[in-house]
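Please see the structure below; I have some questions.
Just one protein chain is left out here, and the rest sit where they should.
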Amino acid sequence: MAFIKRSFLQIVPTLFILTLIVFGLVYVAGDPVVSMLPENATQEDRAVLEEALGLNEPFYVQYVNYIKDLVTGNFGQSLQYQEPALDLVMERFPATLVLSLMALGVAIVISIPLGIFAALKRNTVLDFLISGVSIVGKAMPNYWIGIMLILFFAVIIPIFPVSGAESPIHFVLPAVTLGVALAAEITRLIRGSVLEVIEQDFVQTARSKGQKETIVILRHVFLNSLIPAVTIIGLQFPQLIGGAIVVETVFSWPGVGRLLLSSIETGDMAVVQAIVFIIALITIVANLLTDAVYRILDPRIKYK
Amino acid sequence: MSEPLLSVNNLVIQFPARDKDKITVVHDVSFHVNQGEVVAIVGESGSGKSMTSLAIMGLLKSEGEVASGAIHFQGRNLLALPKNERRKINGKDMTMIFQEPMSSLNPMLRIKTQIAEALKIHHPDISKKAIQEKSIDLLRQVEINNAEAVANRFPHQLSGGMRQRVMIAIAIANEPQLLIADEPTTALDVTIQKQILSLIKNLNRKNEMGVVFITHDLSVVADIADRVLVMRQGKIVEEATVFELFDNPQHPYTIRLLKAMPTLETDTDTIDSLMDDPAQLERLEDGPFQTISDTHFVRKKAGADDEG
């Protein structure tokens, strides 16, 4: 119960500030009226339209109206498609979410064993190699990784298709592209976390019980090193979705990224707002989930 | 006399150093522990006492290594055993408890899970019911009253003294022949210290369990040990029964340790001043063992008798 209350206290102000930023930007951007009217529209036509849309009201009135609309799920009409903005976004959003989650999966699958391995073999050639690769991985722009993967695995050795999302094989390159950079980050994290845990006394206790080293590592070291790791993985989620937007353009992935770019180019603010809002919402949900997982993992928190 | 439970012969432990030769942290240490006997190893931090105990358990951190010497336990040379065989001894015939009860239990697992782990490793076929009964019984053996409730708790919900009891319960789960206790009472306050000490002593008597008791505090030794080894800078400088050691200490370092005991009300700076004098250090360190009695040996240079 306290958890729900706390989460609520966290979400509401965040959403408030978020809507303020997004709405403020649109307000500053000027009226979308210009792009809705034909070239030869008169001043009066404009005034009528502004009146109808409530654009001549003061900022706070407009903002309150905007919030009212949001609460009822009305993000406005897309100028480009003449469809409700929210529908457009929700249509494409699953593809982006799937891509992000798969990238997260790829990242976890790569980074957990590497991170543990690097920590166990600390200061060996292997450790330097893994750490080195993860530092370089973090420095590479993800869309470039995508292009290089296309070069190697679609052009030089044609194994994977370059674009689209029709079948599972289409998922491989985009998910790996997006996952690699994240994997670099998580590997470093797991390594540090494992190194910290492995020095602790209870690991020696497990060994003194005669436990096998693999089980000592998995059950005692890894389990405990997950706690800090989970938090940081959760914090990576906004950047993951941000990365997805760029990677989608490289692979012509039918997600929200391309919709966002075309909406930006045509000044389709309703769609842009809807996208920003949904992504921020997803991020907040991801943070709450992270928090919940953290609580489930760490018994010390529940009883505090 | 039958063969001792544990015998350590000429043990040398080294750590790699950056650009020089390896650093030797334990020099040529030999001692033995008989069945049912409590042997205390006394020394300050850095004297090599913990390293010695970790070497016996095979738990030296990867950097440290036994350079030479032998450790025999129940007639088997532990250092020559393959890893798998070596592991089967840990937790079953030989166990260990550590200094910090706060951190020596896994914070993410319930007490019962951690006790069960110790049982399961060495009895893979044991039933759930048997584990539960045995766990509760173990907690009762270490004088925990509400054993059922404690079994379901997490470590952070217990006090330091309770945790150390749990650690002992885990250690004695498989009725070991030898318990190595590395400063098990140092982190606890005085009343709890006494309780834990008497608990270990009782278990030692009841189960005929040999104990290696590591401490920096001679006053603890008087309560629990049969024999005492005094270690300094990686070497054993004096070995004696408790009675002999307190009655007739030979090595100047031992004398200073005794004087430093709070009950004797001498000023505690003496140890520090000893450390400051390289000439004295030199005199203390090397030299052959001299026999004072059948059970009393001291490492001393000839002509250093009147020191102190």
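Just so it is clear, A and B label the chains in written order, and each chain counts residues from 1 on its own.
Here is the rule we go by: contacts are C-beta pairs under 8 Å (C-beta built on N, C-alpha and C of every residue); 3 or more make two chains touch, one makes a residue touch a chain.
Here is the rule we use: contacts and distances are computed from a predicted model.
Chemist: UniProt names the one chain left off this complex as which of "Response regulator", "Peptide ABC transporter permease", "Sensory/regulatory protein RpfC" or "Carbon monoxide dehydrogenase"?
Modeler: From the choices "Response regulator", "Peptide ABC transporter permease", "Sensory/regulatory protein RpfC" or "Carbon monoxide dehydrogenase", the unshown chain carries the UniProt name "Peptide ABC transporter permease".
Chemist: Could you tell me which displayed chains border the chain that was left out of the figure?
Modeler: Touch partners of the hidden chain, whole complex considered, are A.
Chemist: Considering the whole complex, which of A:L151, A:I169, A:I215 or A:I296 touches the chain not shown?
Modeler: A:L151
Chemist: Among A:I17, A:A47, A:V64 or A:I169, which one touches the chain that has been omitted from the display?
Modeler: If we include the chain that is not displayed, A:I17 is the one touching it.
Chemist: Check each of A:S78, A:S193 or A:T290 against the chain that is not shown and name the one that touches it.
Modeler: That would be A:S193, which touches the missing chain.
Chemist: Could you pull out which residues of subunit A are in touch with the chain that's been left out?
Modeler: Counting over the whole complex, subunit A touches the hidden chain at residues 10, 13-18, 21-22, 25-26, 28-29, 135-136, 138-141, 143-144, 147-148, 150-151, 155, 188-189, 192-193, 196, 228-229, 232, 238-239, 241-243, 245-246, 249-250, 260-261, 264, 267, 269, 272, 275-276, 279-280, 283-284, 287.
Basically, only the chains that are shown with their structure count from here on.
Chemist: Which residues, counting only subunit B, touch subunit A once they are in their complex?
Modeler: 57, 59, 87-92, 95-96, 98-100, 103-108, 110, 117-118, 121-122, 154, 156-157, 167, 170-171
Chemist: Under the touch definition given earlier, write down the residues of subunit A that touch subunit B in their complex.
Modeler: Against subunit B, subunit A makes touches at 200-202, 204-212, 220, 223-224, 227, 297-300, 303.
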